Each structure stands twice: as structure tokens, then as C-alpha cells.
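Notes follow the structure.
Heads up, one of the protein chains got dropped from this complex, but the rest are sitting where they should.
Right after this comes chain A.
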Amino acid sequence: MLEYHIDFQGQNLAEQITQGVISIFGVIGFLVGIVFQDIRLSLYIFVAGIALTALLVVPAWPYLNKNPQQWLPSKAKAAKAAALKEQEATKEKIA
């Protein structure tokens, strides 16, 4: 139910965004903290980075679903369709 799948390219992109955004905010947080000599500022910036990343990648935004995978039809369905076709063909023959 509440799975909100995304496609393969979307998964790759989400992974890169997660690592990139959190790392960048960590570096910014460290630099801002050491310049302003305030450890709390560092951690607030870091937590803001986590929140932003979560907002960007956790919901299944449309930009993560741009390349949906085209799956083959299932074997059971294919067999049923083939059987139906055959039946119709035999009916036509009889007629």
C-alpha cells in the first residue's frame, strides 16, 4: 500500500541526492561553525540538510518517476490471451 515506488533512474538519483546534499550541508555546517565559533550553528545547519534531503527524496515526487520501466506481460496473462485467440480461431473455422 504506502510504498510509493519510484523507477530505477529515480532510485539512482535519490541515492546521489541523499549523499550529496547531506555531505555538502555537513561541510557548510563545519565551516560556518568554525568561522562563527558556534558548535550549535553547525549542528542546526546539518539538521537542516537532513530535513531538506528527506523532503527531496522520501516522497515519490514525479521527478523520480520520469522513466517508468516497461515490464513484459505476466506468463499467466499471456497464456490466457493465447488460449482466447485459439478459441476464436477455431470458432471462425467452424463458421
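Here is the rule we use: a residue touches a chain if its C-beta (ideal position, glycine included) is under 8 Å from a C-beta of that chain, and two chains touch if they have at least 3 such contacts; residues count from 1.
What we mean here is this: contacts and distances are computed from a predicted model.
**Q** Suppose you had to identify the omitted chain by its UniProt name; would it be "2-methoxy-6-polyprenyl-1,4-benzoquinol methylase, mitochondrial", "Signal peptidase subunit 3", "Ribosomal RNA-processing protein 43" or "Exosome complex component MTR3"?
**A** The missing chain's protein name, per its UniProt entry, is "Signal peptidase subunit 3".
**Q** Could you please point out the chain A residues that touch the chain left off the display?
**A** Per the touch rule, chain A residues meeting the hidden chain are 2-6, 10-12, 14-15, 18-19, 22-23, 26, 29-30, 33-34, 36-39, 42-43, 46, 49-50, 53-54, 57-60.
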